[in-house]
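A single structure is presented below for examination.
All protein chains of the complex are present and in place, except for one that has been dropped.
Think of it as A and B in the order they're written, each chain with its own count starting at 1.
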Amino acid sequence: MRGRVVKPSFAVPQNYYNLYSFGTHRIQLSGFTEQPFYNGLGRYVCQLQRVTFKFCKFGGSSKGVREFIETDVVDFSRQHPGVVVYLKPRRHKTPIMVTEYLNGNSHWMNLRNMTKSEIKLWLDYMRTRSGEPIKRYRKKIKTEWPSIQGPWNPFLNMPSFVNVTDLPNEQRGAFISEKKSATQQLLEMAKDGSLKNILKTNVSQEDKE
Amino acid sequence: MATILRNVNAAKNIRDLLKKSIEHCTRSERGLKRWQVDTLRVMYWRAQSYDAIPHPERHRREWQNWNYKSELFAFSQRLSEKFSEEMLRVCFTDKSYVEKEDEQRKELGMPEIELRTENNSELAAIGTNKLTPFIKSYLRYFLKNVPEECISAVHNYLMSDTVLADIASKIGCTQLILCNAINPSDEVKAQVLRALIGALMKEKGEKHTEKFIIDFILTYINDQDIMEVWNLPQAEIALSNVLKNNGITEYEPRLLRESGRNTIYACFMVGMYVDKKLIGFGSGETVSIAREMAAYDALRRMFKLTPASTLFKFGKDAYNIDFGSSSQEYSLLNEWKLLDLDRKHQLKSIS
């Protein structure tokens, strides 16, 4: 229905989305990258700022998360001290992971029945992301200067004599054939003087005599 | 349906209407009618949307998963810097926040002991004092053929609140700032970034701060058109002045190309000539605009601000450069001259 206002949930902050929020392959959000393109010129700043794991202490679907917390989460924090990790146990619910990025977006992800190694891979994927919604890039490059030499213009390679001559002009407009015509060849031969062999003026009579 | 319409007249508001229509449907002997379903659904959603209470905006710190101490630690680690926690707390405390806290305490009748009066304005002043000369000397080091106006214009751009606030938000300052608003304004964010630089000056010294400025603030001019940032007005007058300073009194604008002269999308291309040599060309919808742009292009080539020739160094390449050598101011546009060594090279004909 048009003009419908969906009630915002009090539990969830804004800018939440998941992998499929903006569509997949055919029908998908498209655009250009909005990242600060100076990131990495000086110092690289990891765009992931905090991760929250919500899990159950008893549930079977949270088993992988619990194992991950027992073995890997401390190593992760040591390797990436720029990311704040929060652990939030809650009873009898599916485990999830929420990653928050520097551009203000949050990415929600379901971790139900995932193993330890799977979670590790997904977390690594989330850490290396920019935080932009997943979209189809119309171009893989974003630059203020698409061309160093300057963009093409329609006057390029146009001979400058056209500016001062009165059109129509034969030099500019006449047809240029790839091959020479018979007339042209004949005229050239006449100029060279190589036409003698062809010209047969009373040759047969002279021979008879 | 008729009964619903009767109810519409009787109902006081939408919620009342909805209640009555639902009652009607549930109490009728034959249950929900197919032809009533669509109407009821529309009415349900309208009631939902009109009565929806806007969700009050809350700061991130009001959520359960928030630890300010670890957030501050992660912030300094993210930038690979080692700020002390106390200093960071001062940096992120805005003046408005302190005033607000004081007022609240007075209202509650609490004793005025341990009032936190420190805010980031002092540190920001230190940061500004460092930023201004360093940015200018950095720009002078890489832009050697420009007048002083250009340097100060780019400096003002980099020091503007919008740019500094953008940088501050991209390194994750927004949610850490303590101020009276939930979403801090550009001024507050810019102030925090200046304070961070001031804090580095206090804690780590000058050399370390310069590295930080190169990495986070000066990288912002990468890929920007400096002539656009400068926004030089009246290019042709400026060009004639510059040529006069170099002993060239005459220059000649010439119409190079034109098309569609009598149409609304006419296009003209004008070239600037000195001694029968083309020094720049520009285009436009009228001859006067094209002439102005030709002068603009000629100046761009003289100042060496073409995209191919403006080359800045960032990161480790720029750490060991001595920018102090370029602290001397350039001459202003009215007195600006081409460098003697380059004069022939700069005024050469472009083909």
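Note that contacts are C-beta pairs under 8 Å (C-beta built on N, C-alpha and C of every residue); 3 or more make two chains touch, one makes a residue touch a chain.
Note that in this section contacts and distances are computed from a predicted model.
Per the UniProt record, the chain missing from the shown structure is "Putative ribosomal protein L13-like protein", taken from the list "Related to N-alpha-acetyltransferase 30", "Putative ribosomal protein L13-like protein", "UBC core domain-containing protein" or "Cytochrome c biogenesis protein CcsA".
One of A:Thr71, A:Ser117, A:Thr143 or A:Asn169 touches the chain omitted from the figure, and that residue is A:Asn169.
Check B:Ile171, B:Ile217 or B:Cys267 against the missing chain and you find that the one touching it is B:Cys267. Considering the whole complex, the residue from B:Met43, B:Ala238, B:Met293 or B:Ala318 that touches the absent chain is B:Met293. Screening B:Asn67, B:Thr117 or B:Ser259 for touch with the missing chain picks out B:Ser259.
Think of the hidden chain as still there; on chain A it touches residues 150-155, 158, 162-163, 167-169, 172-177, 181, 186-187, 189-190, 195, 198-202, 204-205. Chain B meets the missing chain through residues 225, 227-228, 231, 257-263, 265, 267, 269, 282-285, 289-290, 292-293, 296.
Here is the rule we use: only the chains that are shown with their structure count from here on.
Chain centres here are Cα averages; for chain A and chain B they lie 24 Å apart. Chain contact summary for the complex, chain B toward chain A: residues 42, 45, 48-49, 52, 54-55, 58, 60, 63-65, 67, 70-71, 73-75, 77-80, 169-172, 174, 214-216, 218-220, 222-225, 256-257, 259, 269, 283, 307-308, 314-315. The residues of chain A lying in touch with chain B in their complex are 1, 3-8, 10, 13, 36-39, 41-43, 45-46, 49-50, 52, 81-84, 86, 88, 102-104, 143-145, 148, 153-155, 158, 160, 163.
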